[in-house]
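The structure follows.
Of the protein chains in this complex, all but one are displayed in their positions.
The block that comes next holds subunit A.
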């Protein structure tokens, strides 16, 4: 059974067909990249999977269960977490708080127990902190000491991207949807993030779907590449095959004038 399965998805915004007839399966432990020119519908696809939008037609199955129609928080509880193309961190909260909030949905204590600080609640809180540090440790020590207690708005751009990824991981998801994880990073940071994404899979056991524009990153880590253009899937397969596909070249470069 595939971890995630999209069956003939359609989504239109008014007259604009943002996604049309997209089918896709993602198996456990895979790293799948979605590429395509600007406006191809990559982010829209993520929004459909995570319940931000409802598909007009088609089905989304996660671990064999239909999840279309669920709200984003319910989707997250099922085990899908995402990052956003334009960072959406809790800007005025600290790094630690940012990574604690995604664990809130797993909290069993009631709000009254939380106010009274019952032993169960304190234990859960302790666990949450441990998990937060564990997720941050993927990114080395840079976010671990004093930065933990700094508000996000003082962080550098690359650190914010890292915080957002740690935040998605902290939801306890199986599947991570990363929307342009390397946007705004320099070559060195991109290289580092490439390795980290691979470690997400190898050490963290996550399955990963990512949207990327940086082809060297895509080529280096993807098990499979899917190409979208004008909302349609125009190619799928190995990185080398896909980039040499004439349809893909046409989508990126335009048709050669005859």
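FYI, contacts are C-beta pairs under 8 Å (C-beta built on N, C-alpha and C of every residue); 3 or more make two chains touch, one makes a residue touch a chain; residues count from 1.
To be clear about the criterion, contacts and distances are computed from a predicted model.
*Asks:* The complex lacks one chain in this depiction; which UniProt name from "Ferredoxin-like protein", "Branched-chain amino acid ABC transporter permease", "Ring hydroxylating alpha subunit (Catalytic domain)" or "Dihydroorotate dehydrogenase" does that chain carry?
*Replies:* "Branched-chain amino acid ABC transporter permease"
*Asks:* For the chain that's not shown, point to the residue among A:67, A:81 or A:211 touching it.
*Replies:* With A:67, A:81 or A:211 as choices, the missing chain is touched by A:81.
*Asks:* Please give every residue of subunit A in contact with the chain that is not shown.
*Replies:* Against the missing chain, subunit A presents residues 50, 52, 71-73, 76-77, 81-82, 84, 88-94, 97, 100-107, 109, 111, 114-117, 121, 124-125, 128, 140-142, 145-146, 148-151, 167-168, 171, 187-188, 191.
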